[in-house]
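Omission of a single protein chain aside, the complex is shown with its protein chains in their original locations.
Chain lettering (A, B and C) follows the sequence in which the chains are written, and residue indices restart at 1 in each chain.
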Amino acid sequence: MQFEHTEEQLMIRSAARELLESYDSARLRAAIGAPGGYEAALWQQMGGELGWCGLALPERYGGAGLGWIELCLLQEELGRRLVASPFFASAVLGAALVMECATEAQRQELLSPLARGQMRFGCAITGPGGHPAPQGVDAEITSAGASLRLSGVADFVIHGDTADVLLVLAREGGGLSLVSIPAGTSGVHVIPHVMMDLTRPMSRIEFQDVTLGADARLGAPGAAALPLERALDLARIALAAEAVGAAERVLEMTGDYLKQRVQFGRPLGSFQALKHRMADLMTEVEAAKSAAWYAACAAQERPEECAEAAAIAKSYCCDAFYSCAAGSVQLHGGIGFTWEHDAHLYFKRARASATLLGSPVWQRERLLRVLGLGAAATPAF
Amino acid sequence: MQFEHTEEQLMIRSAARELLESYDSARLRAAIGAPGGYEAALWQQMGGELGWCGLALPERYGGAGLGWIELCLLQEELGRRLVASPFFASAVLGAALVMECATEAQRQELLSPLARGQMRFGCAITGPGGHPAPQGVDAEITSAGASLRLSGVADFVIHGDTADVLLVLAREGGGLSLVSIPAGTSGVHVIPHVMMDLTRPMSRIEFQDVTLGADARLGAPGAAALPLERALDLARIALAAEAVGAAERVLEMTGDYLKQRVQFGRPLGSFQALKHRMADLMTEVEAAKSAAWYAACAAQERPEECAEAAAIAKSYCCDAFYSCAAGSVQLHGGIGFTWEHDAHLYFKRARASATLLGSPVWQRERLLRVLGLGAAATPAF
Amino acid sequence: MQLGFTPAEERFRSEAAGWLEAQLSGPFRDLRGESTFSAHLERRLEWERALGAARYGCIGWPAAYGGRDATLAEQVIFAEEYARAGAPWRIGHMGVELAGPTILAFGTDAQKARFLPPIARGEEFWCQGYSEPNAGSDLANVRTRAVLSGQGAQRRWVIDGQKIWTSLAQFADWCFMLVRTEEGSRGHKGLSYLLVPMRQPGVTVRPIRQMTGEAEFNETYFTGAVTDADHVVGAPGDGWRIAMGTLAFERGVSTLGQQMGFRNELDAIIAAARANGMVGDPLIRQRLAHAHIGLKLMRYSALRMLSSAQAGRLSNEAYTYKIFWASWRKKLGELAVDVLGPAAEVAAPTYEWELLPRLFLGSRADTIYGGTNQIQRNIIAERALGLPKEPRGS
Partner (left out) sequence: MQLGFTPAEERFRSEAAGWLEAQLSGPFRDLRGESTFSAHLERRLEWERALGAARYGCIGWPAAYGGRDATLAEQVIFAEEYARAGAPWRIGHMGVELAGPTILAFGTDAQKARFLPPIARGEEFWCQGYSEPNAGSDLANVRTRAVLSGQGAQRRWVIDGQKIWTSLAQFADWCFMLVRTEEGSRGHKGLSYLLVPMRQPGVTVRPIRQMTGEAEFNETYFTGAVTDADHVVGAPGDGWRIAMGTLAFERGVSTLGQQMGFRNELDAIIAAARANGMVGDPLIRQRLAHAHIGLKLMRYSALRMLSSAQAGRLSNEAYTYKIFWASWRKKLGELAVDVLGPAAEVAAPTYEWELLPRLFLGSRADTIYGGTNQIQRNIIAERALGLPKEPRGS
């Protein structure tokens, strides 16, 4: 029992923090404006020489064989700087889907390039209503002789426009299946959105009678529902880590501002009302860290606690991030509401992270079901 | 259009405030310990020489012919001092039930003594589960030849143990009826509770085959449901007024304490965090006043707005009172948690007022239904 | 205390309602339901002129200056009918609600004659020059200077400095502003309240892009800008008192107009909730009820403020109004996006927003501008509750 990061883990964290130290507002804004909405050089560096995409992958796929705790440390650091990057879509959500749903051969095929930083996944798991998977999945697979046919719509697909491979959740028979589709396949139409959160682009994807080989299906037909839950929980835990990093960073920025900005002849940070607001936010951030770290441990050590820990971490950390980001806008005053200041980028990411993969309200309702406490109607989002 | 109290109304208010100026903590605590839980002399004064019980009653019953606005002013003043008194049960809830449900002859019979201060009602309208009427009514009326028979249980009957006449809501046929029963009628068993709120005693009342004349029924058989709603709305509005008075008073007490108590070499009230908490509470109190005053006007002038205004006033004013009372305990520190300080009396009254006649949550759900916005399941309380 | 209206007031109601309906189903039908702050600028200016021509621009003002000497009840009625008709937000707001009432209360007869009629006619528009980059919540920390120079008829104020958050400055004809006119003075002292023409070479307006993507506010630079020596309201050096008066006017009838916009927003949320079924979600329902209640309470409080203002009193609820509506609307914005779900996060291609997501983003400023919630709480605590002041730093 040791609930602190090991020396090795702390080294991973500080290496990442050092790398991203230079990822400042200017670089973030350049990334937002770049094709695909991210900085290609950084992505290559992360995926290639640094091996971040393979950090949590087993060595047999070329990964480093570390675990979700280490992955979540990277997520925290990426969150701190709001790094716009395919990392979450590919190395977190995509990798978890493949690990949980695919056969060994398919894993080899899909994860080995990921470990080398040469695979970007687009996970088309959400239907057009935006309900958390698997609610409201619209895409459907029908058999057409030896091949499969896919039709329907997915939406809110993170980095869907620059993905190399789409992982598509679809109804098949009475169940759910996950299929992989190379980008550019005929009948696949990707329509990029302009999203409120400028740092995590999403697309709507329409599938019109897309023809696929039977080997496109990851795992057995209609059997994706259960592994999907586990993969989503892993992704939620990593998303919570990202939120904690961002929350902590935006709180630091706000604290720095309050120490430096003088009004009424005193630093703003000496006013008790502002101090107390900051104290409340820090209390949330510290609890959020506990939630995220425990969930990362559960992902690694305790599969039986994973669903509970994911629901707790996702809901609490996203709420805390939102509180901090909203507080940051408020505590900065007028400047915090401007486009040129970064506060709004955190605020919008906080909103988007809360919505993603099931809102805090949705997670709490799910938590009660996981705990065996009956069920009310599932919230829509 | 004039949304301020008239000179005459302000005179009623200041007369009441003056009378109750001497109703201090010692007198309140004496009342709590007195038989029946109220000060008999004050009740006689209010009902007798001052004519408060008849203030809002038509002149034909010996009342002053004023309206709900004036009644609510008295309620505010009684609320300020947490006066333990049968006024609400008799002159507010009881009077409203009789006015709305009874025949002209029955009103004459029941309201004329009330106007003289010689009638205390106990309104047995809540079933044993404590759900707001008419949910969960347990008492039932059956016909027995020319007479009626009443059985079942009512609970949370305010001043039920000292009432002269019980007004009992009961199921009859497919509808609801209201019957009046003189205290001491055979088969009526009154079991006084010890309530958390020491200033508003309540009893459980069991009816065992109580035999009544047909004229005990107020109005037509099974027809009480609709007039009941109107009477309850009137009572909710008056309860909201009481809550506003109490909220304002407990906030004043807290402000006085903060100005006088010195810690860290400064008055507590100079600490910004406490000032801001006080400001938030005052903001709630001012909005609550608007809610209560408008609702009193609606009770008087606009029956079609009464249900909406009652739901708004009851929910908002009780929430505001609870905020102020809870804030008062906190802002007083240790002393605010003691029995000898009055803060807990306000806190407990705030809780009890919130529960009474449907909680804030319940009122808000009802509000949406009044506004035509569909319906979810009715909350239990 | 009574809510009803007299027959004469009801006659005024039908007259106003008739005129509004004719306009908004006729020549101005394109503006019906317009809820933005400043879109369709030219048409919005035309609408202000139409209101002015019909003497509906400033009905509470004296007839001599283009008003109708309307009673409180008539002003309430007009606000109600304006809202009911779906008429657009008043882009002339700054002149009608702030500059005009200030000049009425504190101006000279010459100033009243010069400035009030064009506001009432919808012909001259105003912006407000209070905030400065270094001031923030410390409004009295004004660094923009003005000095009198020249002689006789040439005598003018020459103004140098920078203002910020000047909304609508792009098309304003005039700016009412706080400037420091006593060299070396600090804080509230030595400030004057000037009326300055915006269309002159010494004034430069630079838009500030906000988190919504829009640019409703500006930085405004004054470099040797001038205005007549007479265009000072109150005595030189008395500007702080005048400006505080302006802030008090923000709590007037205009609040009723503001509430109409809020009602539109809440109605849009309810419509969205009906459309996607969220109206059946018990958590959302409680928040819808809270929103409705808050809006009603703002209305009731506005009636209280107006009634007591008519009786010459400033009552305590007036201090609480700003923080109440600002906090309410921020929650409304959160409710809006929670009702819509992820769909709320999709913008039009140029990062433009539908009503509800715009409400979510835009409302983040409500608790900042016009005095942050923190400043409002200080004011309530000190002025309404009489709690001791915070020690001021050196």
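Things worth noting here:
Methods note: a residue touches a chain if its C-beta (ideal position, glycine included) is under 8 Å from a C-beta of that chain, and two chains touch if they have at least 3 such contacts.
These numbers come from a predicted model, not from an experiment.
Within the entire complex, contacts from the absent chain reach the displayed chains A, B, C. Considering the full assembly, B:196 is the residue among B:196, B:214 or B:375 that touches the omitted chain. Listed residues A:15, A:40, A:64 or A:282: the one in touch with the omitted chain is A:282.
Remark: the omitted chain is touched by one listed residue; of A:35, A:174 or A:374 this is A:374.
The chain not shown here touches subunit C at positions 281-283, 286, 391. Residues of subunit B that touch the chain left out of the display are 126, 129-131, 155-156, 193-197, 261-266, 268, 270-271, 273-274, 326, 329-330, 333-334, 336-340, 343-344, 347-348, 351-352, 355-356, 359, 361, 377, 379-381.
Residues of subunit A in touch with the missing chain: 1-6, 9, 69, 255, 258-259, 266-267, 269-270, 272, 274-276, 278-280, 282-283, 286-287, 289-291, 293-294, 296-298, 301-302, 312, 315-316, 361, 364-365, 367-368, 371, 373-374, 376-377.
The definition used in the following text is that only the chains that are shown with their structure count from here on.
Chains joined by the most contact pairs: B-C. With centres computed as the average of Cα coordinates, no chain lies farther from subunit B than A.
Of all residues in subunit A, those touching 2 or more other chains are 271, 273, listed in ascending order.
Contact of a single residue of subunit C with at least two other chains is seen at positions 281, 374, 377, 390.
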